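After the structure tokens below, expect a handful of questions from me.
Here the complex is missing one protein chain, while the rest keep their positions.
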Amino acid sequence: MLASILQNVINALQWGSFYALIALGYTLVYGVLTLINFAHGDIFMVGAYIAFFVASFALTTLGMPGWAALALTIPATMVLTSLVGVTLERIAYRPLRRKGAHRLYVVITALMAGLILENGNLAILGASRKAFPPLIHETVYTIGGVSFTNLKIAVIISAFLVFAFLHWVVTRTRVGMAMRAISYDKFAVPLMGIPMDNIIVVTFVLGSAFAGLAGILFAMSYPVLEPYMGALIGWKAFIAAVVGGIGDIRGAFIGGFLLGAVEIMVVAFFPSTFRDLIAFTVLLAILTWKPTGLFGVAKTTKI
Amino acid sequence: MFRYTFHIILILTGGLITWMAYEEMLGLYTLSVLMFMGVNIIMSTSLNLVNGYMGEFSCGHAGFMCVGAYISSILGVLLFAKDKVFGAPLLDPSLAIYAFPFLILAGGVAAALAGLLVAIPSYKTRGDYLAIITIAANYIIISVIENLGVIGGSRGFMGMKRVINAMEDVAYLPWMPIWVFLFTVFSVWLLRRYLSSTFGKGVSAICQDEVAAEIMSVNTNKIKTISFMVSSGVAGIAGGLFAYVIGYVNPGSFNILKSTEALVMVYLGGMGSLSGSILSAVLFTLLLEALRPLQIIKWVVIPLLLIILMQFRPEGIMGNKELGDMFPWLKKFYKFK
Amino acid sequence: MTQTQTHTNTAPVLEVRGLTQRFGGLTAVNNFNVTLNHGELAGLIGPNGAGKTTVFNLVSGFYQPSEGDILVCGSNTKGMKPHQVTGLGVARTFQNIRLWNDMSVLDNIRVAQHGRLGYGFFHAIARSGRYRRREDEVEREARELLEVFDLLRFANEYPKNLPYGTQRKLEIARALSSHPQLLLLDEPAAGLNSSDVKDLIRLVRWIHGRFDVTIWMIEHHMDVMMELCEQIKVIDFGQTIAEGTPETVRNHPAVITAYLGDDNI
Amino acid sequence: ADTIKIGFNIPLTGDIPKVGESSKLSAEMLKADINGAGGLDVGGKKYMLEFIYEDNEAKAESAVTTALKLIEKDQVLAMIGPNSSKQAVPAGQVADDNQTVMISPWSTNPDTTYDRPWVFRAAFLDPFQGPVAVNFAVKTFHAKTAAVLYDLSNDYSKGLAEIFRDVFEKKMGKGTVLAFESHGTKDQDFSAQLTKIIATKPDFIFVPDNYNQVALIVPQARKLGYKGEFMGSDAWGSSELMTLCGDDCKGLHFSTHYAAAGAKGATKEFIDRYTKKYGYTPDDVAALTWDATRVVLKGIQNAGKLTGKLRRDRKAVRDGIAAIKSFAGITGNMKFDEQGDPVKCAVVVQISQKGDFEFKESVCPE
């Protein structure tokens, strides 16, 4: 019993890490533009595919050893994925922002962009799923009936590192402060001598780059790639981000692990057919108890 | 003089469709497209009440559609059709013909009650937090149905066709097209009357400045509750029709994807414009059918088209105006109370 | 213009006892008391951050007081939601204009009668007799109100496209359309130029007579206060530091140091 | 020459695009064959085949309109598909109402054909497949207990899982199915369910899931330290299974429609040509589509001659199919019962070390 509880704690941590990683990207972009970037889940998917191609290239064409391939894949993927994110911002979101469109129109555009990424992929690469090549040798350690792998540990650790980094950027640096300023009042930002579009680009770079990283780690842990792989996890990550308090880095991080834990633990201790039922009821309860998420500050309407 | 032109045209269209369907001049394919068009119109207009007029961001509309679909289907089969699960019909199938509208409305009422699932939290929270609550509601509803083995769970539920047959046995008419048309008109009529009353304008007040609304004597919680219930109730009606049109329901048909379709239609048409939602629902349905030949590419082209369209009309097709405001000359052709 | 309210009860229009409001550490309003009788035109002044708007927020039910009681026409507003307080006859304007910008001017006035519509959802759907009767009255009242405020020509405009001064005026009209006993004005002259300020003074005095309503206003334009108010309360750090006629207040040393300052530049 | 139009109602986008793709490819191959040979011979007259592929987006409503479009707009003589019961059940209704033959290659939900004279299928049903899996597992693994992991939102998976549980418990006694766990269609992490299952120490785990999920489930189970057996179902039957799952899946068994490896005769020929043409061994749905389509063609030929009067021809085709005494398909011989379901054998295959699906045994309805 204890063993399986511990086992599930590890499961929850590892699964939560992915929610957290993706949720961070959501919240980062949201924190600046109050834009729910529904394409984020699909950017994550693109990241996984990019990783797939880079890795296979490195392994087969260049004949690199796994660790070297990985060392190449991570930066390459993060760069390329961030390009995807920035491109989206440039061609789809920015023009709308310039026209002063209601934010939800940008949200819908994001939704559409996501569909394009998914089905574009399907149209180009065909319906066959891709198997992500093993880059590191996964060793299974079993201690007192609790099994975990070096990869799982790596995933969890990197989630914490990414969080720490982003938290530092947003709270400690001027760029981060500028990001928060933009989210509150775009109008006055230039008046502070801040080039708004640069800040926004930086945001998308960060968000997408870490979506890319998540993509790699995910592909390594769940090596079956398909065009729609980002859709559901994207939605869930968004939910996690909001439950944590959207726009708040800590919120996304905690929210991610919370959602992961809820999903895993519900299955562990209830009939798994009730997973969604119970899991979402819990979330609903949390939001009724804390109407602006765990960390979200209620915007004091000053009249 | 011309003020009733609109009503007359409406009646004529309805009559024409019925007649042509009856005479089988309209193929079933065309009819089915028309019927899904009607369902979509109901979906988008009802969602517009919450997302457009009230300025919330509900992403779980399909959930309420689902409630409506199942309730009206189950009732119908239980009462008027012999079924593997429920056995013999409880009532004389020949009554179905009279009961049908009430079956659909029952679905609507049930959905409206389900709407409370969202309405009550909406007192305390709004915006994207409420969005999550609606998504949660959607998931919860689907999950409940998947767990109800009696009504087939994820295997889905069928037998509605037999109810329709029962109706046709009594009088052979294209019942579904007729009812879809009538309920589409009814839904829009209902929404319009609500929103055009001073009472209903409270909704827009909440959207534009909730604090001011509350302090200027608008009972915001009451209005929110009513609006959410109306919105989800009408969605329930759409669900019921959807179920009877297809003759088979399956929880999988009402997932987030379905909800996002409704979202797209609302924003494509324009927040706060019923005629916009109608227009976009029509366009969207036609687009989906017209682009079938593209097969896989279709789902690349459609979003692309929508993105481009948004670039040109960043407020959606109609913005927050109605046709009448856009083309004032139309005004002389109708007069609504 | 139909004035349905009649004042039989002799209780003061507003009675505030020991009102205190804390925000975390800070006490924005501290044991504040006031009584306004029917027909008064009183003022509330004080340095920035003194707690004036907070007092208004408390009276209009937007905040629940940490301590103290607020009685409107004799009935305690404890636990009431703002729209209920408005129902008791309190209406207000806002320090930064809060009109419904995407609604026609006329609708702004109509919706502000929401509390007294006297019909509900089903009447609206059925377009019942009561519905039609009330809608007509609402419409008529709204137009009359705009008429007397000389805003009728803007009836179908959107507030956001109106000049600033006009918006202020409209906000006051909107407040009145809920038939208040007590009208709270939060810096109605802010952002108006001197000629508009003159009109405002005339307007407020006229309203006071025309709608026989009790008015309580916050304003940093001293000349406005001096001209209009019979009684002025001065608060600082949420506490009353002086009160009385404009004259007494103006010459009160504490007021001069804390609020008026010296105007040679 | 005249042409015969046949419609395909398949999921080219949506949840299971691969299923649609395979159907299409194998149909294309068949069409090429026949038209290459000068067309289909019906009552001494040659007809060219025209296949119309419509995407049903793996949605029920879309499958309905698709069916109607094929029947009316395209005036097809008969329809193939949909594959997934979610679409096949409602589409079957449409076909039946409009008196047009529909034959679903892979739908295994009884409702699809139940009470619908115009609707047939090429696959055996879950109520038949369930026992096959049970008996095999009990015999081969000497299993006393079992655990099940299935996809709650996939009607197929759920149905089969329930049948399996009932049959197994009837055979081995109450409570011998130690764990009965579910997951969602697009889930990627199954650690919680597996942890729970493994803790009950079952003799084997039955996984009636689509191959792509199998490719995640099995390795994850291994990483959680599970060393025991798995038993699978027809939805495993895709060449992709092995590219995705890798070594972890080697040696496992699943019940299915045909065994690619070591096949003989027509089956072997089909497999080789398909592999040559498209670069991967055909999966079950490819083979089933091939058979389904040939059943239709057979039906057409049985009809004797085509009058060109669509309603009459469709009726003729329907009777033609119903009249098929015995049909030698590449997924085995079959004939149709009064419900339009095939009476055919299932095979159990084992995944070899080379990753081929090797024939283990064949179970036929008695």
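Every chain is named by a letter (A, B, C and D) in the order it is written, and numbering of its residues begins at 1.
Simple rule for what comes next: a residue touches a chain if its C-beta (ideal position, glycine included) is under 8 Å from a C-beta of that chain, and two chains touch if they have at least 3 such contacts.
By our rule, contacts and distances are computed from a predicted model.
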| message | Can you match the unshown chain of the complex to its UniProt protein name from these: "Sarcosine oxidase subunit beta", "Dihydroxyacetone kinase-like protein", "ABC transporter ATP-binding protein" or "NADH-quinone oxidoreductase subunit L"? | response | "ABC transporter ATP-binding protein"
| task | Would you mind listing the shown chains in contact with the chain that isn't displayed? | result | A, C
| said: One chain isn't shown here. Among A:Ala3, A:Val169 or A:Met196, which residue touches it? | reply: A:Met196
| message | Please identify which residue in C:Gln64, C:Asn96 or C:Asn251 touches the non-displayed chain. | response | C:Asn96
| message | So one chain is hidden, and I want to know which residue out of A:Arg94, A:His167 or A:Arg180 touches that hidden chain in the complete assembly. | response | A:Arg180
| message | Under the stated touch rule, tell me which residues of chain A contact the chain that is not displayed. | response | 98-100, 174, 177-178, 180-181, 183-185, 187-188, 190-196, 297, 299-300, 302
| message | Take the complete complex as the reference. Which residues in chain C touch the chain that isn't displayed? | response | 23, 45-50, 53, 95-96, 163-165, 187, 190-198, 220, 222, 258-265
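Criterion: only the chains that are shown with their structure count from here on.
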| request: Taking the mean of all protein CA atoms as the centre, name the chain whose own CA mean is closest to it. | output: B
| What is the chain whose Cα centroid lies farthest from the Cα centroid of chain D? | C
| message | As a quick test, compute the distance in whole Å between the mean CA positions of chain B and chain D. | response | 35
| Inter-chain centre distance, chain C versus chain D - centres from mean C-alpha coordinates, in Å | 73
| query | What parts of chain A, by residue number, touch at least two of the other chains? | reply | 119, 122, 273, 275-276, 303
| note | Among all residues of chain C, those touching at least two other chains are 62, 94, 98
| request: Once you've mapped the touching chain pairs, tell me: line, ring, star, complete or other? | output: other
| Between which chains does touch occur? | A-B, A-C, A-D, B-C, B-D
| query | In their shared complex, at which residues does chain B touch chain D? | reply | 27-29, 32-33, 36, 146, 153-156, 158, 161, 242, 245-253, 289, 292, 295-296, 298-299
| field | Contact footprint of chain B on chain A as seen in their complex | value | 30, 36, 92, 95-96, 99-102, 104-105, 107-109, 111-113, 115-116, 118-120, 122-123, 235, 238-239, 242-243, 246, 273-277, 280-281, 283-284, 287-288, 291-293, 296, 301, 303
| message | Taking the touch rule as given, give the residues of chain D at its contact with chain B in the complex, in rising order. | response | 12-13, 17, 53-55, 57, 59-61, 64-66, 68-69, 71-73, 85-86, 89-90, 93, 97-98, 109, 111, 152-155, 158-159, 185
